[in-house]
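What you see is the complex with one protein chain gone and the rest in place.
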Amino acid sequence: MTSVHIAELSWTAYDERLKRDNPVIILPVGSLEQHGPHSPLATDTIIPQEIGIAVAETIDGLIAPPIAYGYKSMPRTGGGNHFPGTTSLDGDTLVRLTRDIICEFARHGARRLLILDSHYENEMFLIEGIDLALKDLKSWGIDDLRIMKVRYFEFVSEATLAKVFPDGFPGWPLEHAGVMTTSVLLHRRPDLVHMDKVPNQKPVIYPPYDLFPVDPKKGTQTGILATAKGATPEKGEVLFKEYVAGISAATREAFGLN
Amino acid sequence: MTSVHIAELSWTAYDERLKRDNPVIILPVGSLEQHGPHSPLATDTIIPQEIGIAVAETIDGLIAPPIAYGYKSMPRTGGGNHFPGTTSLDGDTLVRLTRDIICEFARHGARRLLILDSHYENEMFLIEGIDLALKDLKSWGIDDLRIMKVRYFEFVSEATLAKVFPDGFPGWPLEHAGVMTTSVLLHRRPDLVHMDKVPNQKPVIYPPYDLFPVDPKKGTQTGILATAKGATPEKGEVLFKEYVAGISAATREAFGLN
Amino acid sequence: MTSVHIAELSWTAYDERLKRDNPVIILPVGSLEQHGPHSPLATDTIIPQEIGIAVAETIDGLIAPPIAYGYKSMPRTGGGNHFPGTTSLDGDTLVRLTRDIICEFARHGARRLLILDSHYENEMFLIEGIDLALKDLKSWGIDDLRIMKVRYFEFVSEATLAKVFPDGFPGWPLEHAGVMTTSVLLHRRPDLVHMDKVPNQKPVIYPPYDLFPVDPKKGTQTGILATAKGATPEKGEVLFKEYVAGISAATREAFGLN
Amino acid sequence: MTSVHIAELSWTAYDERLKRDNPVIILPVGSLEQHGPHSPLATDTIIPQEIGIAVAETIDGLIAPPIAYGYKSMPRTGGGNHFPGTTSLDGDTLVRLTRDIICEFARHGARRLLILDSHYENEMFLIEGIDLALKDLKSWGIDDLRIMKVRYFEFVSEATLAKVFPDGFPGWPLEHAGVMTTSVLLHRRPDLVHMDKVPNQKPVIYPPYDLFPVDPKKGTQTGILATAKGATPEKGEVLFKEYVAGISAATREAFGLN
Amino acid sequence: MTSVHIAELSWTAYDERLKRDNPVIILPVGSLEQHGPHSPLATDTIIPQEIGIAVAETIDGLIAPPIAYGYKSMPRTGGGNHFPGTTSLDGDTLVRLTRDIICEFARHGARRLLILDSHYENEMFLIEGIDLALKDLKSWGIDDLRIMKVRYFEFVSEATLAKVFPDGFPGWPLEHAGVMTTSVLLHRRPDLVHMDKVPNQKPVIYPPYDLFPVDPKKGTQTGILATAKGATPEKGEVLFKEYVAGISAATREAFGLN
Partner (left out) sequence: MTSVHIAELSWTAYDERLKRDNPVIILPVGSLEQHGPHSPLATDTIIPQEIGIAVAETIDGLIAPPIAYGYKSMPRTGGGNHFPGTTSLDGDTLVRLTRDIICEFARHGARRLLILDSHYENEMFLIEGIDLALKDLKSWGIDDLRIMKVRYFEFVSEATLAKVFPDGFPGWPLEHAGVMTTSVLLHRRPDLVHMDKVPNQKPVIYPPYDLFPVDPKKGTQTGILATAKGATPEKGEVLFKEYVAGISAATREAFGLN
């Protein structure tokens, strides 16, 4: 059986797959961004890759090399871009990167593309890259590419949220390097998590506005917004399976796969 | 012992390393590009990553996530950009990507950067990205970042070339997915090479000029420019060790490391 | 008493104000975007202008001409960009527009800037424009400009939400041209609202992902996501006063005004 | 009767108008720029808006929200961009803004566009925006959009010039915040003009070349190039009526309206 | 005696000149644009080069290779960009070209730059290039570069106009490939002028607005706006000498040369 990783296929093997059944091409998009003292900088790239591989195996798709650098981290959703290790792109760079990759897959003959995003701040630049790519492709006579953009965490159910947070879900903004993310990492890459370094801190509350330039002395000092103390591999497994099942089903429906 | 992969470090671990000894940050740059029917599309990303990890271990450096998509493949050095699987960026996209990543590492406090390139067509866009980054950094008051740009294959010795090509070195342009590249892959990632699919063809001779748009009916049809029949893991090991030793020594010298 | 509108001041009057007390400059940002058959296309420009004027009067600030065209409308938050009348900018255009205007106010000597946004899809491009402006200004030796970015609707209280939606708040995504927006318009610009044209429809439920290109046959056909039937000028007054009071107080605090 | 302001129409009302009779869409373009101590900073936006509304009423057209920030003011035509209050865009920003707005109106189905400019320095960037928009539209299959670009002051007759300047017309370059502009403002927005602050100065004579960077100590210190002492609302009315009549007639002829 | 052409100097000779007396660097800017059936396409490049050489000899300056491609030709000033042979740049291309060249001369140590333009449509893009260059240079710590921008034809005197047009000056817009331009060519490059091909046509009168896309069937069909029948080498000599004397004197004054 051949790899689901486009990176590992020869061009001839890839070409055969494209021509045989027009598989969904999955493009994971993440970031290199601080995720607290306990999680790796590539957290947001590792998770969509792990999910992407599992989805590819489920729907017989292919997965492309990830976009491993994302847009600038914002205080209320990622702690702020001033942390060492957080390595971000200008908006226009991410837009062009997205546009170029889409246009190339379309040139190969791919017609179904799943962009699987993990990093909150990426979203609008991915959308702009998609829009520009579709306009370019249209100008070159290609108008049948279909693109699905997913933020994996939107596929969690209320039931699972209740299980993961028995004391109540604190809300998405606080989930940066929090219980959910850390649980999924504990399930898939426990070697990269240091639970002993999870800060024992109260949620960081931000005012309902942003100030620039960001004052590094304000806001989270550890990088996390709420503690990940409750994270477990078991929770991670539940979440991971739900993400994979939900995204696989949605992809099948969206692209009319049987 | 901690990982050499920045992606696997937490921001606090990374920050400690930066402050402790100003390590060399290694940025591998490759491509997703056809490398014949026998080699993986990510050949040019895998090799600088493998070399980069070994160099990082040798000089106590750190390695960043690679730039996994490169500039458009040219007929005389990569077969041409029309092949399925070859997934390339516009020049300006690669320039901005390089510029942004450099500026961010400089913001973290890194002052020694090694850009380790594997894909011939990338070079000038990396240079432009470096130049623009240095100008931006200068305008923000940072003028002590030092960047070393290496194309790994320039570190092969005449002696090794003679060993690898007992019948004479056919020249660099023909080396795309040829004996050297394939040997290194056989040494480091034999699971990704299919020696039974190496085309048994004569070198493809191009005229000393380029025609655009590229006519897909002309030039290599298999994607290779010269056969990789003579590739062996033993040759790959000799080459790999020479690359790692040479680049490590040069890096130490260039950055004044002991 | 002089106008709060920079547009209406002469350069000498404006210059005197800047030099006298370094007033907060308020830049409203909106869109020209469908807001259902009952609300004007400029809804998202009118509201931050109305709020901005009231805030300017409260904190003795000045208000600049609005950015009246915004980023592309997305299906789940604005119905989609395919509607006639929705007139949107490329992301990079909005980024540059924001950057240029900020740099110019800084050149005048202004040091306190309040960006008052009303259109969900603008946010990340405003943030990028702010970041690029601060970098440019830094390179020219200006590093004491402070910018506050506000989305007015984040200043509503739970108590008010409960009053406005006696049957429960349906959530932000459905609020496009919904009860809150329409109520504020009924309070400030009743001449522009046609309550008899409010569609009597159920909330439009979107799946938790996006498909591109957008299929105009799917999703809202009227432009609204949830009905605005419950909108009243009284609710609008409560909301408007809360926005103005909250933003004024926050601005005073953020900029250290007495 | 419905509004001529697109901003005030709902998308359904706008769409009906477009489909019914393909009305001319009028886009006013101005600036936020010093106009002496007696005129408002938005002079160049107010005037094309006033004219645009009257033209729209005359030819049954529609008027879009204005471009309220323009290109950098030049010494010989606007005093120079160094004045506080003058708030200008980079050339490329204005080009993209113009291009995007044109493309969107074309997507709605509009096929007749009147760009009504008031600020001398804008012209070439509007032309470039128009050219790029037409090329983009052509690439997407739209080639029947027609665009008319007008600088309103070109529609004054020799007879009127003679009336407005009984002692002889001093020439266009000196007309920045001069008798003509001020007269039109006195006719349409007398509340914004302070005739008591009109400088009593001789015309500022510039050499026939430009020096950069502009030396703020040279050239006009008040912002005006020639005095507006002779401005009256009566002159303004004559001018305004001539502009509206001339532009309306030209538009009818250019677009083949009856 | 050494050449006034930077192109012909070695870097050492050029460097010596820069260090010795900070000479004015003259950058001619033109176009490749139709100039009727009787004049060469490079008319607007040849003339500022000829003037530039003479000015360089007069003030002991140096002349750089010209910008030989300019901005798009407009109907009312150049006949329109649709003519074969007219080879124009996008606005942004000309801006960047201007910016880069200025920054490089500043890096060499040059501090006095004369931009000598001949093509009406170039002006605003040159100004933008100058502004961006000065901002970049400022960010790198260079703030003492002085730039003078000249359109050579602004240096003609009323007296000369009266001589050249004994029946009255028809106005600048009609001067494209007209009597003045052709006379200068007859004086400096008679080999490139074909007086027998000068169209015997009446002035082409354009309405006071522009329509896009340009209709090639309207406006000038020959490329000229008014006949060049009256052109003579004698008139050309008078004009040329006046341009050289006037620009030399102005340059001396502007840069404080003795």
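So that you can tell them apart, the chains are marked A, B, C, D and E in the order they are listed, and the count of residues begins at 1 in each.
Everything that follows uses one rule, which is that a contact is a pair of C-beta atoms (placed from the backbone, for glycine too) under 8 Å apart; a residue touches a chain by one contact, two chains touch by 3 or more.
Computed from a prediction, not measured in an experiment: that's the story for all the values here.
Contacts of the undisplayed chain with visible chains (whole complex): A, B, D, E. When the full complex is taken into account, the listed residue touching the unshown chain is E:36, out of E:23, E:36 or E:61.
Which of E:192, E:211 or E:257 touches the hidden chain is settled by the complete complex: it is E:192. Those residues of chain A that touch the chain absent from the view are 136, 139-140. Contact residues of chain E toward the unshown chain are 6-15, 18, 32, 34-42, 45-46, 64-66, 68-69, 83-90, 92-93, 96-97, 99-101, 104-105, 108-109, 192, 194, 197, 223.
Where chain B meets the missing chain, the touching residues are 71-72, 74, 90-92, 95, 121, 123-125, 127-128, 130-132, 134, 146-151, 154-155, 207-213, 250, 254.
Please note the rule applied: only the chains that are shown with their structure count from here on.
When the partners of chain C are compared with those of chain D, the chains appearing in both lists are A, E. The chain with its Cα centre farthest from the Cα centre of chain B is D. Centre-to-centre separation of chain B and chain D, using mean CA positions: 54 Å.
The multi-chain contact residues of chain D, meaning those touching 2 or more other chains, are 90, 92.
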